[in-house]
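The complex appears here without one of its protein chains, the remainder shown in place.
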Amino acid sequence: MNNARKHYSMKSNRTNVITFAVLIFAFVLSIGVGKYSLSIEDITKVLKGTHENQMTINVFYMLRLPRSIMVVLAGIGLSMAGSVYQTLFKNPLASPDIIGVTSGANVGAAFSIVFISGNVLSVVFGAFLGGLLALSFVIGIVKFSRTDNVLTYVLAGIVINAISNGILMTIKYFSDPLNEMGAIEYWTMGSFGSITGEKLKIILPFFIIGMVGIFLMRWKIHVLSVSDEEVKTLGISVEQSRYLILLCSTLVVASVVCVTGLISFVGLVPPHIARSILKRNDFNTIVFSGLLGAILMILSDCIARTILPSELPISIITSFIGAPYLAFLVCTKKKI
Amino acid sequence: MRINGISGGYSDGFFISDISFNIEEGKIYALLGLNGSGKTTIIKMICGLIKLKSGNITIGEKDLFTLKEKERAKLISYVPQSGTIVYYTTVVDVVLMGATPYLNMFQTPAQEHREQALECLEILGISELADRNYLDLSEGQKQIVVIARALMQKGTYMLMDEPESSLDLINKNKLMKKIREIIINMNKSCVISMHNPEYALNYCDRILLLKDKKITEIDLKTEDINMVEKKLSEIYGQVKILEYNQKYMLYYSD
């Protein structure tokens, strides 16, 4: 009787282990790739603490490693958050960028750059509040329209994106064109080029808090994939749990995008791939999509930093991967 | 369970008031009424999905709505017209959702819950579906899975809102039979709202007849079949009940 399930759990374990191994491999690869030449020998020496060139040590610990870690975190964070959104909204298109959370976070960050201060901490808070505000708007619009379907979320996302754009332009208008404007523009493109150990250290606690929250509430997330009425009769206070989970995932998104800027489609594509590989949608799938997202992100970033003499904004690459996939989803109307 | 003069309704104006009846253990109640008569409203009020405007519901000495959602979920389970699962989910995982009232905020079902879920499936005779994807099942199987989930909640009272409505004839009968089996065997009680009085006559112990927002209760064990016929005719028009092989059939006499 239990054979079938054992089979599944073995299969999913195997998939996770393989994916994890690929991720480690990709991570090592990304540590080895970059403008500053670091050989495997160099890296092992640096890790052992026996490297004699201080600059190599600095590059490794202050730039290369933090960047690779941030890339992994961004992939995991955005994909897992996307997966959580999709489960909670019972909607396969509800990823942080499509429903407007990312652009809300963007506006929040821009606001704090121009009106408060450009330090990373205040940008994290700005981005978090902005993302949260955008999210509550989307929920509000969907509630108000009383039509809880895919289209409403997409439309609400378009509205939020439009509003965000408007606010962003206003903020840009009031910004100092030479300094702050550059920071904002840079933001809207998304890049890992300026990640340093310091920034990573500031955002890491927020990222971990959000992740731990998601992890602790993994069963709630699963149960919230059915209609509100059913959830209620299963003994969960729907609103409270939903907001708590959304709070955590928005925190994760904000902590990522406040240092990397907008990265499109990473919240959307990996969860779909994860579901179609595992043929399940439980917490396992959410974790799996996080791993896939990290791999996708590392590969995109490796391309972004090597394909041209100067760096390419990461969203260019993720969009080229993500947009066709989205079109494919829309055309095939696959069972999700 | 005593339902004492409850009132409530939707914000768009539909309102039902002063409904009272009792639900006894080990009995199946059929909630009959025409479309829009308020069957679903009553079910949802009892489940706490629509707020009561007045009246109360008590189980023993306890007022149901002073309890927390979680505690209520341990007493009452709800079976909707159809489950609302949109993603690939295994049947076991659907059933496991029924363990939620017994978990705290950050807990996830453990192995013991898994075993209970498998037991529930076994009781309903669908163990072989355990690892199938819920979305791939037939409507009838899906409904049984949702009932398994309700069973998992271990509540005494099960409220079902037209559970057979989307099924074909064979599956309707199968489902009703199954429901009857578990309610009687496990000494639970059940209120099923439905359209077809035939199923009420064949599978239920009592009928709650909803007409003009008032409940008339009929005990099928004690009531004379002619009286039942007369009462049913009041809402469905001139109907006759035929008895054949200890089964009842309904036809329109005019």
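Letters A and B name the chains as they come in the text, with residue numbers starting at 1 for each one.
To be clear about the criterion, a contact is a pair of C-beta atoms (placed from the backbone, for glycine too) under 8 Å apart; a residue touches a chain by one contact, two chains touch by 3 or more.
Keep in mind that, in the parts below, contacts and distances are computed from a predicted model.
S.K.: The hidden chain: which UniProt name fits, "Imelysin-like domain-containing protein", "Carbon-monoxide dehydrogenase small subunit", "Acyl carrier protein" or "Iron complex transport system substrate-binding protein"?
M.R.: "Iron complex transport system substrate-binding protein"
S.K.: Among the chains in view, which touch the chain not shown?
M.R.: Visible chains that the missing one touches: A.
S.K.: Where the complex has a chain not shown, which of A:22, A:57 or A:159 is the residue touching it?
M.R.: Residue touching the absent chain, from the options given: A:57.
S.K.: Out of A:26, A:43 or A:65, which residue would touch the omitted chain in the full complex?
M.R.: A:65
S.K.: Taking the full complex into account, find the residue in A:100, A:130, A:193 or A:210 that is in contact with the omitted chain.
M.R.: Per the contact definition at the top, the residue touching the missing chain is A:193.
S.K.: For chain A, which residues lie in contact with the unshown chain of the complex?
M.R.: 9, 12-13, 16-17, 20, 34-37, 53-55, 57-59, 61-66, 69, 72-73, 76, 176-179, 182-183, 185-186, 189, 191, 193-194, 196-198, 200-201, 204, 208, 211, 215, 283-284, 287, 305, 309-313
Going forward, only the chains that are shown with their structure count from here on.
S.K.: Compute the distance, rounded to whole Å, between the mean C-alpha positions of chain A and chain B.
M.R.: 43
S.K.: Residue numbers of chain B touching chain A in their complex, please.
M.R.: Touch list, chain B to chain A: 44, 47-49, 69-74, 76-78, 80, 83-90, 92-93, 97-98, 100-101, 103, 105-109, 118, 127-128, 130-131, 133, 135, 153.
S.K.: For the complex, give me every residue of chain A touching chain B.
M.R.: Going by the criterion above, the answer is residues 1-2, 4-5, 7-8, 86-87, 90-91, 216-220, 222-223, 225-227, 229-230, 232-237, 275, 278-283, 335-336.
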